[in-house]
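For this depiction, one protein chain was excluded, whereas all remaining protein chains were kept in their positions.
== chain A ==
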Amino acid sequence: MSGLFAGFYSILAWIGSIVDPFCGPVGVFRWLAPGTLLACGDAGWGDEIAYGFVVTASLAIATLPVGLLIGFFVALGKQSEERTVRLASNIYTTIFRGLPELLTLFIVYYGLQILVQQLLASFGYEGPVEINAFFAGMIALGVVFSAYCSEVLLSAFKAIPHGQYEAGAALGLHRGRTMRLIILPQLVRIALPGLGNLWMALLKDTALVSVVGLPDILRQTGIAARVTKQAFEFFGMACILFLVLAMVSSIIFSNLERWTKRAEMGR
């Protein structure tokens, strides 16, 4: 079984190396920058920066579902009839929208570390504990994202007329099914522009996780800048890579928006 997985992963890695836009056979760095500081392999920093790009993108993509899920439930809580639920979810957004992202990251990173250490100490393990920077970043950014996301989703919920719920009830649909079949499709359509903005903010916030040691774009280019003493070129490269990410996601989001609005096209 593990052999199957290993084979699967090696195939994935092989495909990845073929379509790698930076250092693959048709990569940018391989064709445009051989012999320079951005060359691939041991000669330059191309492959390190490409790795950082992958880490940044995967951190943002891994954070997205966490943030969306928490944000959805917090938005549901904010329009609950139960006062305690509303209060609890409002406290959540107030706290995590008010704290700087960097501080949230530190609180999660060091707080988790202390928590795990105390937990392990109670089991009799006394040793240094280090939390994975990727995991801490995922939690911290996901929490911040969900706080903003709940506001976007809440306003989208408010834009859906109450008659839609009543129609669902009239059709004999269960509450969950009304949500899934009637409300959610409209919700996505209304909330998508706001969520697109949040995704852009999330992409930019991933750069903060480099501070706690995640080898993302900014950290890799920072190391390269320190070693080669060419800071402007490398940090400029980091900015360009972030711009590329932003451009790609804006293209994807405009396509998504068109796709969700395909029913309105004919009018």
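Quick note on the criterion: a contact is a pair of C-beta atoms (placed from the backbone, for glycine too) under 8 Å apart; a residue touches a chain by one contact, two chains touch by 3 or more; residues count from 1.
The definition used in the following text is that contacts and distances are computed from a predicted model.
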#### Entry: Per UniProt, the name of the complex member that is left out, chosen from "Amino acid ABC transporter permease", "Pyruvate dehydrogenase E1 component subunit alpha", "D-xylose transport system ATP-binding protein" or "Ligase-associated DNA damage response exonuclease"
"Amino acid ABC transporter permease"
### Of A:Y51, A:F106, A:F135 or A:F253, the one touching the omitted chain in the full complex
A:F106
### Message
Out of A:L69, A:A121, A:A231 or A:I251, which residue would touch the omitted chain in the full complex?
### Response
A:A231
### Message
On chain A, where is the contact patch with the chain that was removed from view?
### Response
77, 80-89, 91, 94-95, 97-103, 106-107, 110-111, 114, 200, 204-208, 210-211, 218, 222, 225, 229-232, 235-236, 238-239, 242-243, 246-247
